[in-house]
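Here's the structure, in structure tokens; my notes come after.
One protein chain omitted, others in place.
Note that the chains are named A and B in the order they appear, and that numbering of residues resets to 1 at the start of each chain.
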Amino acid sequence: MALWRTAANPWGQDVLIGVSWDLMYAAIIVAVVYLIGHAVWIKTRPADEHMDTGAPPPGLPERIQRHSLAARVFHWTMSASMLVLLATAFVPVIGLQFPWVTIHWIAGVVLTATIVYHVIHSIVWQDFWAMFLIGFGEGVAHLKHILSAKAPAPPKAGKYPFDHRMFHHVIVVVGLGVIATGLLMIVRIDTPLWTPNPYLLADSTWGVVYVVHGMCGVSLIFFTAAHIYFALRPEKWWITWSMIRGWVDREHYLAHHDPAKWAVTGGTPPAATADASVSEPRDA
Amino acid sequence: MAIIKDMIPAFDLFQPTTVDDALALLDEHRGEAWVLAGGLDSYDWFKDRIKRPKVVVDIGGIEELRGISDAEGGLEIGSMTTLTEIVNHQRIRSEYSLLATAAEHVATPQIRNQGTLGGNISQDTRCWYYRSGWPCYRAGGNICYASTPKAMNREHAIMGTSRCVAVNPSDTAHALIALDAKMIVRNGGSPRVHDAEDFFIGPSIDITRMTVVKPDDLLTAIHVPAVWANAHFYYEKVRDRGSWDFQLVSVAAAFQVSGGTISDVRIAVGGVAPYPVRLVAVERLVAGTSGGESVANEAGELSVQGARALRHNDYKIPMMRNLVSRAVRSVT
Partner (left out) sequence: MAEKLIGTDIAPPDLVAKITGRARYSEDFRPDGMVFAKLLLSPMPHCRVRGVDVSRALAMEGVIDILRAEEVPQREGPREACLTDEPHYEGEPVLAVAAVTEEIAATAIEAIDVDFEPLPFVLDPLDSLRPGGPTAYSEGNRFARLPDAEQGDPPAWIDFKWTDTDFVEIDAGRMPNAEPLVEWSKGDVDAAFGGADLIVEDAIVHQSVTHHPMEPRTNMAYWENGKLFAHVSTQSTQRTKAAIAGAVGIDPEDVVLIAEYCGGGFGSKIAGTTVMQIPAILSRKINRPVMLRITRYEENYVGRARPGFQSWVKMAFRSDGKCTGVDLYIVEEGGAYGSGDNGTAGAIADLIYTPQNMRFRAVAMLTNTPPKSAQRGPGGAQIVSMLEPILAKAGRELGIDRLEMRMINAPDPDVVFGPRGTALTSVHAKEALEKGAEIFDWAGKQELSGRREGTKVTGMGVALSPYTAGSIGFDGLILVRPDGKLYVHQGIGNLGTHSISDTARPAAEILGLDWDQVEIVWGDSSRGMPRSAVQAGSQTTHAHTRANHAAATDAARKIRQIAAQSLGGSPNDYVLDNGRVFRRGGGAGMSFAQVAERAIQMGGEYDGHELPGDIHRETVPAAEMLAGEGLMGVAKDNYGRTGSTYTFVAGFALVELDVETGVVDIKEFVGVTDCGTVIHPRSLGAQLFGGCIQGMGMAMTQRWVFDPQYGVSFANRLYTARPPGMLDIPLDMKWDAVGIADPQTPVGAKGIGEPPVGAGAAALTTAIADAMGGRCLCRTPLTPDIILAELEGRDPAFGRLDQHVG
């Protein structure tokens, strides 16, 4: 299986030109194997448990906000553009041919815009470190628990559990990779806004750009498939709904999260309010 | 690996005598087989050692691919019919002279003796960057050398581009479009019939191919329906020298004229896009009129709307405009 393609440039020098499409098939196969494997494996496991953390804090509302409207709009716009990017990138390779380039780069621009928004939004308005927390101890506990159900359950998480954070880290890397390279590649597209100048970089450099773009893109087949899979898993629906409705219910919150790590403020105790209001956690 | 040219590398040669045998060979050697018709395109690739198929399937011995016969009032032309045969054919000359004229503008008499109609419409582009074996988009790479700011692109496209700016060089393709021809392509199963203008695909769909024909397909015949027989035709090809030259721009047009009115029209232009361009809007403008100077000028202007020149091919815009006008003007 080849990782990349090379060609002789006009001066007869061997240069990279792009990723090998073998990797696309590999990513699809790995994704399918992983998804099926996980689905089988999870059946052998008891339900997800976490350590008990003691009495819940008072005054927790029925619904705890997890994702603001802005965050949700960002997520779905970003994911729509991501799906369009993946489809326009790989479906023609598999064999269904259609004019994909324009849709692809426009979707890429949309993706870039959402990410730029997200970077600013998450740094300025959100709890940046909630996501970028390393949590090494938490990670080790998770790993032990995966390897053996008898190992102690990992501690309850803050807003973002360990596996979410790790997924996000990987996505940051491959996402920024595919976007940075994609923005360079846009210089080569002929649009009404600019004339292409493919000689901006040396052809060997462009080869690296294309290979990085391809590898990040191919890995995103796997990561997107895995992400959608987990989002659709029954035991995770409560999180998935929160990306649509914005909130998680109190039971799930208490079962999976440590209020000390993800504090939720405000609101009167549920019994005292006529309607179940959604409180604003500190990090709305 | 050092590069050398002008020396055809070795290949395994198969010379089937039936279409079924040829298709079986293409299937058996999927991914490494090349169809050889007259060779005028293939040998240039082989000589430069750029395309180096392991297997070459020479269809020159397949009788059922040759010949011109009557079909439902029109003509069925075997894909291996030579261009000289087209030029000299009685019925084509008298009823479908657009095709004979177009065929006669190809290259030289020697090339026409060996070149086939099927080959002529299936031929690959002559963009010299691509033909030099440079790893451009069309060759599976990640760049178009011809659309760079300083590139030598006087022979490239002014419309229909999508990363690739090469043109379809065929002299007969747009004539067949103007005759509403259909191409019959076979691949194991039952034959697929493609309208001429759908036979040619642009880079936005597949940047590595000029036509719908895939490596394991066989173009077996071209069907010219009776509908444009004896119409008024116009063909003109502009090239740098009088012979043995690909076009800069060319036009092929067919007009049904009755009672001084153009009742129906087809106009297609070559050399301006990665595929032969059928000018549907111009056809709509001209149909129903009686031609004439102002309609002709309007037609010309309309045909180049939206055209975008590269650095060195701006002249193609007035050239195309003028050729389209002349085609319409020829009716009066």
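Methods note: a contact is a pair of C-beta atoms (placed from the backbone, for glycine too) under 8 Å apart; a residue touches a chain by one contact, two chains touch by 3 or more.
All values derive from a computational prediction rather than experimental measurement.
Considering the entire complex, the omitted chain makes contact with A, B. Note on the undisplayed chain: of the listed residues B:145, B:199, B:235 or B:275, the one touching it is B:145. The set of subunit A residues touching the chain not shown comprises 10-13, 199.
The set of subunit B residues touching the chain not shown comprises 1-7, 9-10, 48-49, 108, 128-129, 132, 145, 148, 150-152, 154, 236, 238-246, 248, 311-316, 318-319, 322-323, 325-326.
As a convention for this text, only the chains that are shown with their structure count from here on.
Separation between the centroids of subunit A and subunit B, computed from CA atoms only, is 47 Å.
Of all residues in subunit A, only 5, 7-10, 12, 15, 17-18, 92, 97-102, 188-190, 195-199, 203, 206-207, 210 touch subunit B in the complex they form. Residue ranges on subunit B touching subunit A, taken from their complex, read 1-3, 132-135, 139-145, 147-149, 161-163, 201, 204-206.
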